[in-house]
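I'd like to ask you about the structure that follows.
Left out: one protein chain. Kept in place: all the others.
Naming follows writing order (A and B), and every chain is counted from residue 1.
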Amino acid sequence: MTVEPLGRATRSRYAAVYDPKLRSIFYQSILLAILAWLAFEFALNAKANLQAQNIATGFGFFDNTAGFGVNQSLIAYQESDSYGRVFLVGLLNTLLVSALGIALATVIGFLVGIGRLSGNWLIARLAGGYVELIRNLPLLFQILFWYLAVLGALPPPRAAMSVFDEIFLSNRGIVVPRPLFAEGAGVVLAVLAAGIAATIALCFWARRRQEKTGRQFPVGRTAAGLILGLPLIALAATGFPIGFESPQLRGFNFVGGITMIPEFVALLIALSTYTAAFIAEIVRAGILAVPRGQSEAAYSLGLKPGRSMRLVVIPQAMRVIIPPLTSQFLNLTKNSSLAVGIGYPDLFAVFAGTTLNQTGQAIEILAITMAVYLFISLVTSLLMNWYNARLQLAER
Amino acid sequence: MKSVMCRLAFAAIIALTAQAASAQTLKTVKERGTLICGVSQGLPGFSNPDDKGNWTGLDVDLCRAIAAAIFNDAKKVKFTPLSAKDRFTALQSGEIDVLSRNSTWTSSRDSSLGLNFAAVSYYDGQGFMVRKSLKLNSALELTGASVCTQTGTTTELNLADFFRAHKMKYEVIAFATADETVKAYDGGRCDVFTSDVSQLYAEKLKLTNANDHAILPEVISKEPLGPVVRHGDDQWFDIVKWTHYAMINAEELGVSTKTLDEALKSAKPDVKRLVGTEGNYGEQLGLTKDWVVRIIKQVGNYGETFDRNVGPGSRLGIARGLNNLWNNGGIQYAPPIR
Partner (left out) sequence: MTQHAAFVRAAMAKPEPPPVASRGVIGWARGNLFNNWLNAALTLLSLFLIWTVVTPLVRFLLVDAVWQGAGRADCLPEKAGDAIGACWPFIGAKFAQLIYGFYPWHLHWRVDLTFALGAMLLVPLMIPRAPFKTLNTILLFGLFPVLAFFLLVGGNFGLEHVETRSWGGLLVTLVVAVTGIVASLPLGILLALGRRSHMPVVRALCVAFIEFWRGVPLITVLFFATYMLPLFLPNSWTIDALLRVLVGVALFSAAYMAEVVRGGLQAIPRGQFEAASALGLGYWKTMGFVVLPQALRLVIPGIVNNFIGLFKDTTLVLIVSIFDLLGQLRAAFADPNWATPSMLFTGFAFAGIVYFLFCFSMSRYSLFIERHLGGGRR
């Protein structure tokens, strides 16, 4: 035990007020206390209010019968199913529109982004105009526009527009033939899968060989043979077991085939074109971030503009593009909740909309809904971060 | 302590908030000088504002009748338009004195929401509207149809029940508001539009070509609509209930705006009790002796308001049907005033 001079001890007693560590602990405990008090108040109020309005609590409602219909479902669903099933139906619908939207938006976005940098003056202006127009209009406005003004103006089923009498376009949506798998179709599908797997393996092998020996392998032609040719041979060998069920107008609507409801189509178009405008800007910025010397070097090596873009510029631009692209994908997923504005049965519409209305359990349902979106966000960012990390490693 | 904290924190917000009312609704209303009545955001025939913000409708007339009974002035009502979701909260919190907004009387609303349904002002049921060009005669021919409905309502559940019970396939397209639903039906997104029959008639007026549409005969649910008050203020509950019954009784006894003067001179005991020339039944309710006279003079009896707002005399043109008096083949029946 060290003996401290008396004077210093007294000073430190006063100085305790000025000690940054003590002060920070003091502030933080006050903040925590306020938060705890607020949470306590909220909990008390919520309990009292729920009792007063006679709203049940807990997650028991998941097993109750939903009793209402849903007009698009990827899994079997009927009115007598539970709210838990409704949740799944909605979640799958959200994932469906998000996944397709992300794929479409990426394709359109890259095309437009590269188009903005095109040497062709007209193409560059056109792409620029697209980006400016789409970015400056609210997404919900665009969704409603597509739904009400464009798809709503289509003719009724009886006067549907048709393509070869197989695909029908009406105000009830787009109906396409449904593939029917007879016996032996499994073989064909297996061959197709094998073809795809072989192509992927081939790509790896061809790349490794090129890196080692510099010799190229005609991957494109071989892949076409593997993916298209082999299954065709298999089809012929098994006697064409895959047929198509054509949609037919019977009664009120089309029967048979696969129907894409107009709500889905409108949402998909609006989400993908809207997000594509932002992706285009990201792609443009990414490409501009690659020094000019890189493409000049590629040209001087004799690469044509298309190849130099694909082999030299884009791979480097991707490092700049990936992080903001991730947040655009997340935005698209979150924006898919605007489906509720036009009645597409996504997670938000059927769960936080209808189910909330029928059960009144706002707290549980909104908490679950928010948790799902947070979870999707988290998983998407993890995936994209992993991809990003791989790209960054390539930089030696 | 809680509310003191809040008041400090939300000082600027006070102007926007309403205080919970006490149990003494009549006293509050009298002190305020106006009745605050919750109505729909626009449903022709029941509660609908015109371009100048004047409200008309069956539900509106009931509120005017209550105001007439209290203040002898049917104009002393302020109408608060409410969405389907907000309506009960607004009543519970005391923002409005009475809710007269085509609300269906159900056991759960009566018991668990802390509310009382005072009477049935309109017997309704859920029906279907289709295009005449489809040449349908019955809802049982609707197999495979696309149906537009409003989400989060009992309508949506009744619809599912009906099609399930008859083992018919259908496609449901659910929208968040009534306007969207009607618009989708009008645009051809669906073959059928389902809602309460009264509402079908009202919404029909909003269609581009109202004459191209017909309402199918099937009624698949019971929807008794009526005024709602808060639990726990029996005096106020009685006033709202008896305002409605007074209007029914008046029709039954033949007392209308036109015959009121004769009725005041009438020697019939039940008419005398109604118009207050005998007994003090109005005072027992906390009102005045001539309360019914005020109502009839300024608003009219039930038959008159029905005819004016939803019946043959209105654009809706709904037949009396169930809403006829009990002695005319309907089920509108009021206990006697004595």
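Points worth noting:
Please note the rule applied: a residue touches a chain if its C-beta (ideal position, glycine included) is under 8 Å from a C-beta of that chain, and two chains touch if they have at least 3 such contacts.
Just so it is clear, the model here is predicted, and its values are computed rather than measured.
For the chain left out of this panel, the touching residue among B:D179, B:E218, B:D270 or B:D290 is B:D179. Although one chain is not drawn, the whole complex shows that of A:N120, A:S162, A:S300 or A:N385 it is A:N120 that touches it. Here one chain is not drawn; of A:P138, A:G225 or A:G243, the residue touching it is A:P138. Only one of A:L74, A:A182 or A:L366 touches the chain withheld from this view, namely A:L366.
Residues of chain A that touch the chain left out of the display are 24, 27-28, 31-32, 35, 42, 45-46, 48-50, 52, 118-123, 126, 132-133, 135-141, 144-145, 148-149, 152-153, 330, 334-335, 337-338, 340-341, 348, 352, 356, 362-363, 366, 369-370, 373-374, 377-378. Looking at chain B, the residues touching the absent chain are 2-3, 6, 12-13, 15-20, 53, 80-81, 83, 85-86, 89-90, 93, 95, 176-177, 179-180, 182-183, 186, 205-208, 210.
Quick note on the criterion: only the chains that are shown with their structure count from here on.
Inter-chain spacing, taken between the CA centroids of chain A and chain B, is 45 Å.
The residues of chain A lying in touch with chain B in their complex are 41, 52-54, 67-71, 78-80, 148, 152, 156, 171-172, 250-253, 255, 261-263, 340-341, 343, 345, 349, 353-354, 356-358. Interface residues of chain B facing chain A in the complex, by the touch rule stated above, are 2, 85, 92, 111-114, 134, 142-146, 151-153, 156-157, 159-161, 163-164, 170-176, 180, 183-184, 187-189, 191.
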